[in-house]
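Every protein chain except one is present and positioned as in the full complex.
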Amino acid sequence: MRVVLEKRPERSRAMQVASPLLAVALTVLFGSILFAARGFDPVHAIYVYFIGPLTTLWSVEELIVKATPLVLIGAGLAICFRADLWNIGAEGQLIAGALAGASIPILAPEWDSALAIPAMLVLGMLGGMAWAAVPAFLRNRFGANEILTSLMLVYVAQYLLDWLVRGPWRDPHGFNFPKSISFNDWHLLATFGDGRVHLGAVFAVIVAAVLAVFMARTLMGFEIRVRGEAPRASGFGGFSQAGTTWLCFGISGALAGLAGICEVAGPVGQLQPTISPGYGFTAIIVAFLGRLNPLGALFGGLVLAICYLGGEAAQVELSISEKTAQVFQGMLLFFILTCDALIRYRVRVERAAPGSSRLRASIGLGNPAARAADAGGTAR
Amino acid sequence: MNALEAVLLTIITASTPLLLAAVGELVTERSGVLNLGVEGMMIMGAVTGFAAAYTTGSAAVGVAAAVATGGAMALLFAFLTQTLAANQMATGLALTLFGIGLSGLMGQPFTGLPGVKLGAVHIPGLSDLPLIGPVLFAQDLLVYGSVALTAFVAWVFARTRLGLVIRAVGSNHHSAHALGYDVAAVRYGCIAFGGACAGLAGGYLSLVYTPQWIENMSAGRGWIALALVVFATWTPSRVAVGAYLFGAVWIMGLYAQGVGVAIPSQFLASLPYLVTIAALLAISGNRIFTKVNTPACIGQTFVPDR
Partner (left out) sequence: MHKFIVLASALALTLVATSAFGADPLKVGFVYVGPISDHGWTYQHDQGRLAIEKALGKRVKTVYVEKVPEGPDTERVITRLVREGAGLIFTTSFGYMDPTIKVAKRFPKAIFEHATGYKRAKNVATYSGRFYEGRYVIGQIAAKMSKSGVAGYVASFPIPEVVRGINSFMLGAQSINPDFKLKVVWVNSWVDPGKDADAAKVLIGQGADIITQHTDHATPIQIAAEKGALAFGQASDMIKFGPKTQLTAIIDDWRPYYVRRTKAVLDGSWKSTDTWGGMDTGMVGMAPYTNMPADVAAMAKATEDKIRSGKMHAFDGPIYKQDGSLAVPKGKRLDDGALLGMNWYVKGVDDKLPK
């Protein structure tokens, strides 16, 4: 007897809705087991983790602050991943954007103008785009694997930031500590409420909405979806493979850069050796949590933000170690991926091992580079 | 100790975990699977290796535990990607996140303790030779093991039927399936092998390199191993060259500082990554060179039609 997956004739609508809920339910279940095993009251722990952050106004605001960069980056990555392009270097693009955008408050601190903030934002996006353009170029020109080049560039960006804040961009009055000057008020994003939620949150919502429309309603968006789902059919819309690569990397890089400049001109207010606690990597989870849909990234970003804040609350209120939060996030992602399989596949229990069906499978023969031949290849 | 000998010894120690993890990942990738969870499997190998060795007092038990843990983590990945057809990149990333968190939890009782070190094996006669003696013939077992493993993997791919099957599965899973091979089974095996190697690399960190358990002690070495596989265009011998080259660049950066070369240390630290990108370019640029070895199905999910 063995368990096999069977492709559904079409994606299951019901499962599309049920799968994230099922994933969250499984995480809660296994989370409870984890907590109980470590000697905590599981119900209370789960409450502190998932419900607690939503019960006070200030923590809801903090939730929004935390989700902002995740949504911005996650929405961009969703598009990339849809096109079967694996930009996993958003963290580096975030840093590059922060550096480019921060050049204004650091090099021209006295420039107090209504144009300053827009200029910083644009520079931030360009910086992120430039950093993302490298793997796009290397892929288009040399066929270099974008996963690895984009990842390697994360480290390079980190060292570049490190060098700048310890060297040329160091605050001259900061006793040689590694940080830039604190940005002047006119170089900080407008904030709302308690002074923590910043303009970036508005951008995040707009970006998610615009990208969703772009993907669903435009030819270009269609082309991106086709490329991911049936690469051989792509190109019929008149767009080249290289062109979509540039576009996807450009969008996701620009958004990561935007997230970067929003962080340094928002909650951080200066450059320092660490400006992101790994948002670029976490956003990959956000993109998947949102089922590679830009609007879904809004949901994904909030869920991840709850995970973080809940983890912190659990540390303060229950003395549960922060590592538990990390295990938790890993688990959540495992369950999401598992449940997602149910959208495209049906689980069937078989009594005997199936013989291979030579005839059908041989369609793929003689086509060694057929990334396309396998429609299942896009199951995610 | 003479300076050259010291540098060579340091390079070998720095390169061995990279080589172990990279050879394992190479086998995984040759079967058409990209497992980005190397870092997570490695750190789990490090913590269980340390814990087992510390508890039993035997480094050998530690090594076994590290291998088993890496393999187990890989099987989790295999189950998700092969049986449930989940996306490989995302699953790999989740594995890394999960591994780093879980290793931190598991390692809590073992921090701040001096560990058990796997001893060096002196090959009688040869280890007394000047320079090459200590460098080549007085290493720990895992150094010899990593070289032997690389040679073994090279032999499997070059000379055996098993190697052919793995390559067939990796370059076209449909044809392999049509020919009657069980694609999923082959991949399960290759993924588990890769995980065991990554676990072993982690064990090397906590049992030989720095015999302690420290959170996040793999510090990104799993990612470097992944880059090395591409750097080597999926060829075992070139993985070895790449691992030692990478180790050498890394150590020379520290060495240059020690002798007082004035280059920003951030630049030296980012050099290995730039070198890898450059190498990727050099290799990717030569398409014929790449095509021979590249597993065409890498990263794709395979669920047979029926």
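Here the chain labels run A and B in written order, and each chain numbers its own residues starting at 1.
Convention: a residue touches a chain if its C-beta (ideal position, glycine included) is under 8 Å from a C-beta of that chain, and two chains touch if they have at least 3 such contacts.
Not measured: the values here are computed from a predicted model.
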Listed residues A:G250, A:P267 or A:G330, member touching the removed chain: A:P267
Among A:Q93, A:N140, A:S252 or A:S276, contact with the omitted chain is made only by A:S276
Identify the residues of subunit B touching the omitted chain, counting contacts across the whole complex. 1, 3, 5-7, 9-10, 13-14, 17, 104, 107-108, 111-114, 117, 205, 209-212, 214-217, 219, 221, 250-251, 254-255, 257-260, 262, 264-266, 269
Touching residues of subunit A against the unshown chain: what are they? 56-59, 62, 65-66, 69, 159, 162, 166-167, 175-179, 182, 193-196, 263, 266-270, 272-277, 308-309, 312-313, 315-317, 319, 321-322
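Basically, only the chains that are shown with their structure count from here on.
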Taking each chain's centre as the mean position of its Cα atoms, how many Å separate subunit A from subunit B? 27
Which residues of subunit A touch subunit B in the complex? 3, 5-7, 86, 88, 138, 142-145, 147-149, 151-153, 155-156, 159-160, 162-163, 166-167, 281, 284-285, 288, 321, 323-331, 333-334, 337-338, 340-341, 344-345, 354, 356-358, 360-371, 373-374, 376-380
Residues of subunit B defined as touching subunit A within the complex: 34, 36, 76, 80, 83-87, 89-91, 93-95, 97-102, 104-105, 108, 171-175, 177-178, 180, 220, 223, 226-227, 230, 264, 266-267, 269-270, 273-274, 276-277, 280-281, 284-285, 287, 290, 296-297, 299-306
